[in-house]
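Presented below is the structure to which this report refers.
Only one protein chain is missing; all other protein chains are in place.
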Amino acid sequence: MTVWPRFNMASGPVDVSVETLRSMQRPVLYHYDPAFIEVFSHTTDLLKQVFRTDYDVVIMQAEAILGLEAAIASLVSPGDKVLNVVSGVFGKWMEDFIRKYGGDPVELSVPYNAAVDPDDVRRVLTTIPGISYLTVVHSETPSGTVNPVREICRIAHEFGVITIVDTVSGLGSELLSPEDWAMDVAVAGPQKCLGGIPGLSLLSVSPAAWAAMGARLDPLRASFLSVLDWKSSWIEQRRFPYTPSVTDIYALESVLEQALRESMESFVARHQWSAGAARAAVKALGLELWAESEAIATACCTAVTVPHGLTDRAIIDTMRSRYGVMIAGGYGELSGKLVRLGHMGQAAHPTLVTAQIGMFERTLLDLGLSFTPGVGVGAALESFAGWDDASGTHRF
Amino acid sequence: MTVWPRFNMASGPVDVSVETLRSMQRPVLYHYDPAFIEVFSHTTDLLKQVFRTDYDVVIMQAEAILGLEAAIASLVSPGDKVLNVVSGVFGKWMEDFIRKYGGDPVELSVPYNAAVDPDDVRRVLTTIPGISYLTVVHSETPSGTVNPVREICRIAHEFGVITIVDTVSGLGSELLSPEDWAMDVAVAGPQKCLGGIPGLSLLSVSPAAWAAMGARLDPLRASFLSVLDWKSSWIEQRRFPYTPSVTDIYALESVLEQALRESMESFVARHQWSAGAARAAVKALGLELWAESEAIATACCTAVTVPHGLTDRAIIDTMRSRYGVMIAGGYGELSGKLVRLGHMGQAAHPTLVTAQIGMFERTLLDLGLSFTPGVGVGAALESFAGWDDASGTHRF
Amino acid sequence: MTVWPRFNMASGPVDVSVETLRSMQRPVLYHYDPAFIEVFSHTTDLLKQVFRTDYDVVIMQAEAILGLEAAIASLVSPGDKVLNVVSGVFGKWMEDFIRKYGGDPVELSVPYNAAVDPDDVRRVLTTIPGISYLTVVHSETPSGTVNPVREICRIAHEFGVITIVDTVSGLGSELLSPEDWAMDVAVAGPQKCLGGIPGLSLLSVSPAAWAAMGARLDPLRASFLSVLDWKSSWIEQRRFPYTPSVTDIYALESVLEQALRESMESFVARHQWSAGAARAAVKALGLELWAESEAIATACCTAVTVPHGLTDRAIIDTMRSRYGVMIAGGYGELSGKLVRLGHMGQAAHPTLVTAQIGMFERTLLDLGLSFTPGVGVGAALESFAGWDDASGTHRF
Partner (left out) sequence: MTVWPRFNMASGPVDVSVETLRSMQRPVLYHYDPAFIEVFSHTTDLLKQVFRTDYDVVIMQAEAILGLEAAIASLVSPGDKVLNVVSGVFGKWMEDFIRKYGGDPVELSVPYNAAVDPDDVRRVLTTIPGISYLTVVHSETPSGTVNPVREICRIAHEFGVITIVDTVSGLGSELLSPEDWAMDVAVAGPQKCLGGIPGLSLLSVSPAAWAAMGARLDPLRASFLSVLDWKSSWIEQRRFPYTPSVTDIYALESVLEQALRESMESFVARHQWSAGAARAAVKALGLELWAESEAIATACCTAVTVPHGLTDRAIIDTMRSRYGVMIAGGYGELSGKLVRLGHMGQAAHPTLVTAQIGMFERTLLDLGLSFTPGVGVGAALESFAGWDDASGTHRF
């Protein structure tokens, strides 16, 4: 049997807390048991607080790619023009869904280590008439970058364009709300910053998005991809369109409770601070960040350009096999070009950032790089000056 | 907070074993960690053994209704004629999917307390030309009945018709195999007889079904509903089309191991025997089975006609609130007409059948029915003569 | 590997609730971590409420036999006269401890299916001068009987005698308090009615008992058996005399919370009612209770005389191997004479009493006894008329 890693610091799914593990030890309820209706309602309420929204939220079964496909399938009708803002692998993927459901994609793209300029969005929307939807990825996990979604979506709203945002790894990494950020459908995942288990899509849906779904000639209904089914069943009647994943809901309830106990402000700050420390370490080691500037680096993971003479596999495999720490490499087109230090969920903390940077240093030394051991960790430690757990809370 | 039940003996999801709960306490692995690839491969192998098949099996994320929609979406092209065999609520639902993906449904139906006669299937296939697919539900959980799927599908194969079978609650309740039963796509769920958690679809896919999916003009790809994506990614490259539910896979691996440790023969016998004992109890209590004959009663739950003068809600709510046992009522059109004793997973055992029948008796007495207390349990106990756990195994 | 039972309904340790299991999944704290000090303090407070006392309580490490030895070792000095009230195996054992620590035992005994008459205690105390201590077992688990401890200890107090009571399986089975029952040292266990895990001794200590321990010429100190060490360390300084069992304390905290959530009144009523139903079943089956009268039967287990022609081993082994239910037999001198149905913790509920009686019936039928199947369960079900879980609470 393959030896398991000691720490999973990949870019999602990641290690979950012992409290989250324990939450899944609750007995499996029948989904129409009043106790489960209560758990699900409670979880929905918590999700609204984590999303900081008054919009409806929908917890769909299956990981966020289902939520993204469902959003597009539920909104886009044949012939609809969709502005797809692309700054990475995940953004590019949106095009497949847009085409599959008959949409007509208009692409605005930048290199995969950059972020889109809101002015360019405005320019496209001004130039090209008849755009109904805008799709954009907030935190491009494979590149370790973020787009200025708040600015982009606000511009879209000026033009009456409905926005669909992939914030799968963004929720918890920045202090956002669908209303403030003008996101009509925002899709998040529990297995990234929230530190939960994969298997659910977390959507917030604006009244405008509901209206658009319902206004289609042939609204999508009676399908696993239907977001509207959730409105008419769960939201309006407290019934389920299918059997929900009882245990996954337990885990989600738990991670939302943990985040709110800490407060979203602290939760986000913890991720931002950890990411900053990781970047400081990378620079102190003389390595290059993949993101073209620190300003557009995401808080969920830090993408590092593979140093000359090494390979991503050598780094990842050595770190995994010798020191038991699993990190992620590139993905799709970015494969081989970068490795990603992970600081989502529990890993967004000085203890585990230090452990990870330490093992990263040790690995690079093993592979022949030359630097003063500890210089990366030292830079991270300096960044962490002023940190105080006691300002947050961490309970069991 | 609503008080939780002591036992969940509904018709799925049901109580899981402590071993299954424990399996989910394993750390959440990154899906491309070699240890997870190993777990997923192992689970796939176990599933093949539980399905008793050499066909490919596919573990899709999201509960079986996704698997059913995916099977139809992946196979049925606009204009395809589909014979939909209907003996209950779930069978009728298939029609929605058939129409959604452009199919032309031909319905063969019987009342929802009966089973379809294979001769009628032959008659339809003989009479109506050009039928490409047949859809049928094996175990109609809402009615507590089974269809003779082996005979039906074998006839379909004589006519070159591809079969799609909903055996969500059937796997584990009868000794089946896709090859022997001529099922091209069989869709099962972990949360029924297997006693697992909901959130996955378990498919077996015959070479003919793969061929049919691939032979479409526009094969379904790059969608959460694509079964083909799993062939080209997982089966051929050991990659995932999306992030799998790591923890749900742990639970699935565990319930499959538990079933195989017991042997599928014992596992099925345990369910059949328990169901027989439940029916004996129902008759001894002077109540009526919903199924028109014992021969077509499913082994996963026993549907009982609501006795004159009572309501399903009164029975279910009393049993739940006074004695902590959750059972299910009717569903859709059957709502209000029946209640269902559950004997899936752990509940398929003399201990819990006895506990459940006992609480059912106590509830009926509370609601004013008149019979000798213990007469139902007594009949069940007589049915259990010869039972011997030691012939199976039950470990931790 | 030996197959594990499905239900452990022995006379302690017994099955614990899933909530209790889950409580042990908390990280292991350092015993001087402020969070552990808090847990231990909280647990102590809860224990006071469960004991319904204002006396000090002490949670010693190791199961209650340590607590009993410690109480005697801490109190009894060479030459002290101790009235040992004996109605069973455990009562008789006290004599060993009394002698080991130099005491001079005076025995008042009855047959091991009877209870001691308080008048006889008064008679002995009147007749024999100079008795300093009285030792008595409240609930004699091996015999399934109880002594009238409240009356006995109140009489002892009239004579200025310090009382030491083994209520290991008594706490939770009757509504007691050390003050009301005149118990100077009461020793209970978590693994009986409380449904916890074995490994701790739960003591309540009256001011008179503390005074007596301190007044000895050579007070017992710096020993694992010293109760006084707990006073000077934990009670007075919030320090531990040794490293406490962190995880066992978590489990104890949990079972105390569960009991108090239900309320001690409901908790005790649940045990009494379940015991009554078990006795009704035994009588309906034509079997004999071991206790000479129902009035002195304990609420924690029901001892049944082994029917003529059978052996305890045949009953226990058949029930365990065929139906997965573990019950206990006799102990010490009572070995071979009786079997004990268990209704402690979770098992004190109509569901599991019914399951157990059902499997007991099935076992007796297998072994050749003749009766109408279900007659025992029927009697239990009649006893349970009026039961309503909703009056208590059962949460996760």
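Note that the chains take the letters A, B and C in the order they are written out, and that residue 1 is the start of every chain.
The rule is simple: a contact is a pair of C-beta atoms (placed from the backbone, for glycine too) under 8 Å apart; a residue touches a chain by one contact, two chains touch by 3 or more.
Since this is a predicted model, take the numbers as computed values, not measurements.
Novice: Of C:L108, C:I197, C:V227 or C:L364, which sits in contact with the chain we cannot see?
Specialist: Within the whole complex, the residue contacting the unshown chain is C:I197.
Novice: Footprint of the hidden chain on chain B, which residues?
Specialist: Residues of chain B in touch with the missing chain: 18, 21-22, 25-27, 396.
Novice: Going by the touch rule given at the top, which residues of chain A touch the chain that is not shown?
Specialist: With respect to the unshown chain, the touching residues of chain A are 1, 3-4, 6-7, 18, 21, 25, 321-325, 346, 349-352, 354-355, 358-359, 361-362, 365-366, 372-382, 384-385, 387-390, 393-396.
Novice: Touching residues of chain C against the unshown chain: what are they?
Specialist: So the residues of chain C touching the unseen chain are 1-5, 8, 10, 12-16, 21, 24-25, 27-35, 38, 61-63, 65-66, 69-70, 96-97, 100, 191, 197-199, 222-225, 242-248, 251, 320, 326, 328.
One rule holds in what follows: only the chains that are shown with their structure count from here on.
Novice: Taking each chain's centre as the mean of its CA atoms, which one is most distant from chain B?
Specialist: Most remote chain from chain B, centroid-wise, comes out as C.
Novice: Max contacts between which two chains?
Specialist: Max contact pairs: A-B.
Novice: How many angstrom lie between the CA centroids of chain B and chain C, rounded to a whole number?
Specialist: 45
Novice: What is the distance in Å between the mean C-alpha positions of chain A and chain C?
Specialist: Between these chains, centre-to-centre, one finds 53 Å.
Novice: Could you work out how far the Cα centre of chain A sits from that of chain B, in whole Å?
Specialist: Here chain A and chain B have centroids separated by 34 Å.
Novice: Two-or-more-chain contact residues of chain A, please, as numbers and ranges.
Specialist: 21, 25, 27
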